[in-house]
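Note that one protein chain of the assembly has been removed; the remaining protein chains are unaltered in position.
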Amino acid sequence: MSIAVIYGGTRPDGNTEQLTEEAVKGLTVDRIHLNTYTIRAIIDGRHAEEGFPEMNDDYKEVIDRVLAADVLIFATPVYWYSMSGIMKNFVDRWSQMMRDGDYPDFKKTMAAKKAYVIAVGGDLPEIKGLPMIQQFQYIFDFMGIRFEGYILGKGNKPGDVLQDAEGMFAAERLRNKLAALN
Amino acid sequence: MSIAVIYGGTRPDGNTEQLTEEAVKGLTVDRIHLNTYTIRAIIDGRHAEEGFPEMNDDYKEVIDRVLAADVLIFATPVYWYSMSGIMKNFVDRWSQMMRDGDYPDFKKTMAAKKAYVIAVGGDLPEIKGLPMIQQFQYIFDFMGIRFEGYILGKGNKPGDVLQDAEGMFAAERLRNKLAALN
Amino acid sequence: MSIAVIYGGTRPDGNTEQLTEEAVKGLTVDRIHLNTYTIRAIIDGRHAEEGFPEMNDDYKEVIDRVLAADVLIFATPVYWYSMSGIMKNFVDRWSQMMRDGDYPDFKKTMAAKKAYVIAVGGDLPEIKGLPMIQQFQYIFDFMGIRFEGYILGKGNKPGDVLQDAEGMFAAERLRNKLAALN
Partner (left out) sequence: MSIAVIYGGTRPDGNTEQLTEEAVKGLTVDRIHLNTYTIRAIIDGRHAEEGFPEMNDDYKEVIDRVLAADVLIFATPVYWYSMSGIMKNFVDRWSQMMRDGDYPDFKKTMAAKKAYVIAVGGDLPEIKGLPMIQQFQYIFDFMGIRFEGYILGKGNKPGDVLQDAEGMFAAERLRNKLAALN
């Protein structure tokens, strides 16, 4: 099984990345850093006569890597109690992909995947991160993706999450599960 | 009291806009269409030595209009069970504003405002839109903004929301409240 | 279609009852006041050798009335951000019913029903009542019941809800829907 990590963070070696790397240590993983790509916000063309506009950005390059993986790890810092804006723009664009003639099997291919969410926040993430987890569940349900689990780590300053014993333990446990699949 | 509507939609005359316009009909309102501005995703510089980078986009022009209003209406379609990516990027950047020397009173000024949320979704918004409402509440709580109410309308195809009697009634009721302030 | 209202309140003519009666005015409805029955808390016997104990209370009398209806309205005050304890005990006992040899079709019969929730609370019910709504959704999903809608009214002192224009409007709208079924 191939694994892709979709990183939604915006600084190098942030807490979310550190926790996620703990979960994939030693595994073969495709790391997709969304912030290194140009991904434009969706322009809703579902009901437009001319359909969705051509976006001329890097989206298809990213989505091809995503589609190639069997297991997706959505790794995002908790910004303002939900996923980062760049990750949200990435997800919003799925609406366009579902109507893209070049990707007739987009939803079906996504539906065959398993997903995990790893997120780190500073303001009571284990409580205030819960609406975000529910949203990921709705998103995955809509697509038919199996939501296999999540980790809500705690951290603010760089390196904080390494002191979050529950988070680190959960990451280690996840690594064992992923290794068994890999 | 001055009112600003912050529009997060990405098509003209979408359902969210129709419902919101019902709520502000006849009132003096500053309409801020986020999709007409360039608002870059945040680059988290809270812990970077050099701080946040200069973004060279339209953010300050937008935020100045926001700061000038007493009442904010966040009007966003429900995309994938939460606010649109462009609205999320707009909110994410508040983290930068709170550390911007040119806006020393950003949080304090925001804390004096009242906020409403108007959102329209197609997939059971009155249930599946709830995590988004909770996130807005956390966001407003963090900033000290008073969350005065929300409307979750139903709609998918253009014009659908005009058939959503509860939504339209709530918009009319909100208009009366806003008119009393205005 | 026959309609049953399951009342979870504990005072006569409370706000929840007033709002609910607005929604069923003029309709033929079976009103089940849980507080007029003895319904004991479940004793979890799912894994006990001897199974569930005989409870010797009024539960089966209540459940027979519930099973006879096509549409169920769960009408509960919001006590401490969720349904009342007496309604919770009523729901908890479904676990026993699903293993009761006298009711082999319990789940199947319940799965054929449609459900509404009407609840009135005093502390920001439209926000803080949301987890309760999500729980009802999980409950109905588990049983296969169709969750047709809910009303979260506002009120504290007797009669308050009659001043809640949105709540009363939603009740009136629900009445029209129920009348069309009735």
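Should a chain be cited, it is by its letter among A, B and C, assigned in written order, with residues numbered from 1 in that chain.
In this section, contacts are C-beta pairs under 8 Å (C-beta built on N, C-alpha and C of every residue); 3 or more make two chains touch, one makes a residue touch a chain.
The structure displayed is predicted, hence computed values, not measured ones.
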Note to self: Using the touch definition given at the top, which of the shown chains does the missing chain touch?
What the structure shows: A, C
Next item on the list: Identify the residue among C:19, C:97, C:117 or C:132 that touches the chain left out of the display.
Entry: C:132
Check: Of A:35, A:89 or A:137, which one is in contact with the hidden chain?
Finding: A:137
Check: Among C:7, C:79 or C:116, which one is in touch with the chain left out?
Finding: C:79
Item checked: chain A residues touching the omitted chain (full complex) -> 126-127, 130, 133-134, 137, 147, 149-150, 165-166, 169-170, 173
Checklist line | Residue ranges of chain C at the interface with the undisplayed chain | finding: 9-11, 14, 35, 41-45, 47-48, 77, 79-86, 88-92, 94-95, 123, 128, 130-132, 134-135, 138-139, 142, 157-158
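In this section, only the chains that are shown with their structure count from here on.
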Next item on the list: Indicate which of the five shapes (line, ring, star, complete, other) describes how the chains touch one another.
Entry: line
Item checked: Approximate Å spacing (C-alpha centroids) for the pair chain A, chain B -> 24
Checklist line | Multi-partner residues of chain B (at least 2 other chains) | finding: 130, 134
